[in-house]
Structure formats: structure tokens, C-alpha cells
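A single protein chain has been omitted; all remaining protein chains appear in their positions.
Our next item is chain A:
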Amino acid sequence: METAFYLSGLVAILATLRVITHTNPVHALLYLIVSLISVAMVFFALGAPFAGALEIIVYAGAIMVLFVFVVMMLNLGGAAVAQERTWLRPSTWLGPALLALLLLGVLAFDLWRSDGGRTIAGELLTAKAVGMTLFGPWLIAVELAALLLLAALVTASHVGRLASRAGAGTTPGEERS
């Protein structure tokens, strides 16, 4: 299992590096998906299957597919690649890199003097507890949230309809989608 952990960690780092340096957005996003999946693998290797599953379902599954879809719809061509290349200058990435370095320092410091158990005091909120509450006494809240999302979706789809189609003489039934 240890080799799996190190291998997927390495893949995650390399893939993420390519996400940043790649100048074609679609390829960069594909690398990001690989990176997210390898992070999920890291979770599995560490014995946190729920977090790993969530990582795949939510990030790699839903959000990234949406990203790729939108980027493909925007149909960015060679101009975007050139633009991305000009953006990759030290002045752009120096700030975020420093901040990330600070976080890395904190992490390294923590790992170095790892005496364990030095977490913030409090109840551990497990996935099981969340699920038991949501689908036990709070079941109605989940259902209501679903209705709320449905209403928001219908509102957005109605108002987002092209004005020319709604305004100028479409017969009802033609707009079915």
C-alpha cells in the first residue's frame, strides 16, 4: 500500500505541475482530472475511503466535467495558447507561490515534530454522523433542498431563454427541450 501512496502522490504532483505549465486549457484541465483522481488514490491508500469517493464523485466527476465542457464550448484556439504563454511570467506566479510555500512550511513543521494528537479540540464529525442526521430526522430538509434546487433551475432556464425566441412568435411546443 505504501508504494501505491507514493506513486499516486508523485502522479498528483507531476499532473498538477502540467496543469500550471500547459498552455492549452483543455489539456491542462485533463491533467487536473488526473491530478484529482490521484489525490483520491492517496486518500484510499491512507484509509479514508469516504473522502476518496467524495473526491472522485464531486471534483473529478461533476465539477471537472463541467469545466471541460464549458472550456470546450468557449472553443479557445491558438490565440489563447499564445496569451497563456505570455502570462506565465514570474511576476504573475510569484505571489501565490510564496503563499503556498508558507503553507508548505507549516505542514513540514507540523510533520517534523509530529507527536500526534495535537488537533483542535472538538467532536470528530464523521461522514456517518452527517449521513445519519441528514437522512434520519432531517430527511425533509434534504427533500426541501432538492425542491429549492429544482425551482432555481426552472427559474434560470426560463429567464435564460433567448429573448428572440420567446418574444417573436414561437408556438408553444416548439420550445420543448
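Just so it is clear, a residue touches a chain if its C-beta (ideal position, glycine included) is under 8 Å from a C-beta of that chain, and two chains touch if they have at least 3 such contacts; residues count from 1.
FYI, contacts and distances are computed from a predicted model.
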Options "ABC transporter ATP-binding protein", "NADH-quinone oxidoreductase subunit N", "Ubiquinol-cytochrome c reductase iron-sulfur subunit" or "Pyridoxal 5'-phosphate synthase subunit PdxT": UniProt name of the undisplayed chain: "NADH-quinone oxidoreductase subunit N"
For chain A, the residues touching the chain missing from this view: 137-141, 143-145, 147-148, 150-152, 154-155, 157-159, 161, 163, 165-170, 172-173, 175-176
